[in-house]
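A protein chain is absent from this complex, but the other protein chains hold their places.
Let's look at chain A:
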């Protein structure tokens, strides 16, 4: 698979309250057509900043791309003009927002909101756009799409609104889809349904997809590959199976250990204790000289504090940035 979207050495610089620091540092990854790459990390790890940077929606001048390239179909989005970005956004790159409750215009019916994008990018007339929107609503499993077309957002449940948001992102058959925590705001049963719809549609459209989440359960269900971010850098990147089976970075290992499992025997005594990662994410403007995770890492040694490990191949298709990786099976 050739990559459709290729991020190279992307660095996002933030300047807030007379501090200047990098929220995302030297990030490199690729996504191929039809593939789902999950960007996983805690809040502040830079995953949402990465999404905004790709769409070139960083709140300038507070945040800006200070280095790197975002290659999309031979065009460098990091250097593209506002006009060409406008023709790409919504048309060739779709973004699904986190908050279905606030990402739709409350004073506009949902159908026309989606149709607007189609009319803008595909030049459809009102009738054709309406037909197309009803089709998409059908695809995202909005029941009774003809009637729902004329609903206002407040007449819909959170799950339904998120389906509209997905429909909006997919309306123009984008080549790249970026989903920023698409199910975080929904309750668990709705999450599962939305994820299923999302996965089916993503496969049908064949879009190269970046799924941003902090939820490893979502990753396990949806992603082909995973990149784990910590303090603005990718610390581990591999296929979903390998990540869950043989995490190499102690941080990934810690993340996996903090997911609750239902004990097989069911009795309280046999339930595994959740392991937690001690300490907190370091402030991005006061990162340690060596590995950013070293202060919290149970395996940290002297070298970790003085020298920052680069991403290196641990196994085929498995990169991690660690001097003393976990090796073996966990």
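In this text, contacts are C-beta pairs under 8 Å (C-beta built on N, C-alpha and C of every residue); 3 or more make two chains touch, one makes a residue touch a chain; residues count from 1.
Everything below uses one rule, namely that contacts and distances are computed from a predicted model.
Asker: The complex lacks one chain in this depiction; which UniProt name from "Secreted protein", "ABC transporter permease subunit", "2-oxoacid:ferredoxin oxidoreductase subunit beta" or "Response regulator" does that chain carry?
Answerer: "ABC transporter permease subunit"
Asker: From the listed residues A:95, A:129, A:142 or A:201, report the one that touches the chain absent from this view.
Answerer: Looking across A:95, A:129, A:142 or A:201, the contact with the absent chain belongs to A:95.
Asker: So one chain is hidden, and I want to know which residue out of A:55, A:78, A:277 or A:297 touches that hidden chain in the complete assembly.
Answerer: A:55
Asker: Give the residue, chosen from A:16, A:108 or A:204, that touches the chain omitted from the document.
Answerer: Considering the complete complex, A:108 is the one touching the chain left out.
Asker: Which residue numbers on chain A touch the omitted chain?
Answerer: Residues of chain A in touch with the missing chain: 55, 57, 85-91, 94-95, 97, 99, 102-108, 116-117, 120-121, 165, 168.
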